[in-house]
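As you look at this complex, bear in mind that one protein chain is not there, while each of the others sits in place.
Chains: A and B, in written order; residue numbering restarts at 1 for each.
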Amino acid sequence: MGDVTDFTWEQWFGVLLLAGVGVLILDLLRRLAVGDLGASTLTTFLWRGLVDGLIVGLAAVGLSMTYSILRFANFSHGDLVTTGAFSGWTAVWVIGGLGAADLGSRLLLNADRSTSARALDVHVYAEPLAIVAGLVIAALVTILVALAIDRLVYRRMRDSGGIPLLIASVGVALVLRYLIVFLYGERTRGVVRSSPSIDHPLLFWTDGVVVHELIMVGSAVVLMVGLHVLLQYTKLGTAMRAMADNRDLALITGIPTERVILATWVIGAGLTGVAGYLIVLEQETLNFNTGWFLLLLIFAAVILGGIGSIYGAITGGLIIGLADNVMLVWISGDLTRVAAFMLMILILIFRPQGLFGGVETA
Amino acid sequence: MSDVEVSGADGAAESEATHPLRISNLTKTFGGILAVDGASFAVERGSITGLIGPNGAGKSTTFNLITGVHAPDSGHVYFEGEDITGLQPHQVAERGLVRTFQITRELGEMTVLENMLLAFKGQRGEALWRSVLPVARRRVVEEERDLLERVWETLELFEIDHLAHEEAGNLSGGQRKLLELSRALLTDPEMLLLDEPMAGVNPTLEGKLLERIHDLTDEGYTFLIVEHDMDVIMENCEHVIVMHQGSVLAEGTPADIQSNERVIEAYLGGEV
């Protein structure tokens, strides 16, 4: 194994990838030293990368779990993100906008253009309770929607192969997306005011910390740690790992597969809904395509981390988020996604087990 | 039954004239587990050779290494004097070394006829342009008539002609085994590797299959057979190779093998 000539394709690919990353990091340092790149610009890129990455990672966990346990690539996952976003923010507007606008405008997130986020004063200082409630409702509604879909569609197809399920999930995606259009309309709308920021002498490295981003990062980290505890220290986690490894064996050994599947949807969809909700907290606007446009990026995170691995999905999300932002040092903003997708394609071809690993574990 | 003298495990005496297939020191690891560990043996021309061993001895992996499904980490496979190590499965098959699978790989949504017709080597119509362009297609059609006639003959020989229009996925396990064997024959092979050809086959069919295999050896075909049913191996093979933990434990006539202490031990130590 030690001999260079014994390297397999995958190993060569790994070496090349590492070398590429190494060169980029060296170039980054060079630019910092020469002064081509300001330190504050870089920290901004890194911070935004972290924020984006955590959200993509959160959504990727759900996709990775369903991919490994139900064994299909769920193309409606992006629309679960959208479901979370719409349901959560509807809750915020209904609770927080009491008296500031008609119920109709608030229920449909200003579909009639009679009010605005500014008029309702939607931000965390003004409406802390509504924002927390929105997060919970986003999770709950997304879970309910996912369970209903599983009941109506996927459960009838448990024994179909991955491809029929994939195609059915495309159908589910269309239904979800355009039901949202039917209710809310096609318009992109702003639903959150710009975030307040904290400026404190202790925060010397930055001009100010955006509170909404802080909330996002905090919620994402708390949820991920919670998930880790849940999967490491409960029977459910063991059952999930067993099922991801070998479904038939799990069936024989008496693992209640339907209950594990239920738990998978609850955890996966819950995190996905929260991710959708939090994305809007950062970007302040949403429309019916919000999640669909993110889907391929979420897939990229899942694949990077290795399908089925939860920690892989989170790491993959972070890498994608960081790459998407730090790449701006070298290429223009409209090509960073091209770079991310190319990376995903290369991984699928040369290292389908993901960057870190091997086994598909939940 | 056996009129062939068995040469034993003496590798030096095996030339390509008498032994079309020879493997030496094949090694393969999967994720750190040694599946095949320096296996070496040769198969005599015109013989039925049995490859046996307890579960996990590396028989199927050896088959996969020979036929190019996996590339070995080290070692060599020679067929008719040519080093075929690491060739693609279709390249191995093109050279006349054709296999069947432990779990039959019939082409489920194709009819038995289609399954059989696929097997012929070097069909004119396998070139897209000949299949599509007007004049060239006429010759493809002519060739197809001949091929179809040969398919019907083979189906009759194996007594599955009544299933000709059936989709292969609807056949019973035993019928699939017959289909796979007869399909492999239509590729016009020199030698056949059969991976558990009797598994799931009822006794009547089993007798028929064995009869066919003996007929074919008489016609000059060479067989290497992995089989769990010891009676089948001991009654039908002239030569038996025993694998254990990835390497060859013993070789010899069925009688030799049955009385070999190490073989008995290997089987009792593992699983009988």
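FYI, a contact is a pair of C-beta atoms (placed from the backbone, for glycine too) under 8 Å apart; a residue touches a chain by one contact, two chains touch by 3 or more.
As a working rule, contacts and distances are computed from a predicted model.
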**Study point:** Complex member absent from the view - protein name from UniProt, among "Acetyl-CoA C-acyltransferase 4", "Cytochrome c oxidase subunit 1", "Amino acid/amide ABC transporter membrane protein 2, HAAT family" or "Methyltransferase"
**Key:** "Amino acid/amide ABC transporter membrane protein 2, HAAT family"
Point to revise | Hidden-chain contact residue, picked from the options B:65, B:98, B:209 or B:241 | key: B:98
Practice item. Pick out which of A:136, A:153 or A:236 touches the chain that's been left out of the picture. Key: A:153
Check your understanding: Of B:166, B:190 or B:256, which residue touches the hidden chain?
Key -> B:166
Exercise for review: Write down which of A:100, A:181 or A:262 is the residue touching the left-out chain.
Suggested key: A:181
Study note, to complete from the structure: Logged for chain B, residues touching the omitted partner chain are 67, 69, 88-90, 93-94, 98-99, 101, 105-111, 113-114, 117-119, 121, 123-128, 131-132, 137-138, 140-141, 144-146, 148-149, 152, 161, 164-167, 169-170, 183-184, 187
Exercise for review: Determine and list the chain A residues touching the chain excluded from the picture.
Suggested key: 72-73, 103-104, 107-108, 111-112, 153, 156-157, 159-168, 170-179, 181-183, 185-186, 296, 299-300, 303, 331-332, 334-335, 337-338, 341-342, 344-345, 348-349, 352
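Simple rule for what comes next: only the chains that are shown with their structure count from here on.
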Review point. In whole angstrom, what separates the CA-based centres of chain A and chain B?
Key: 50
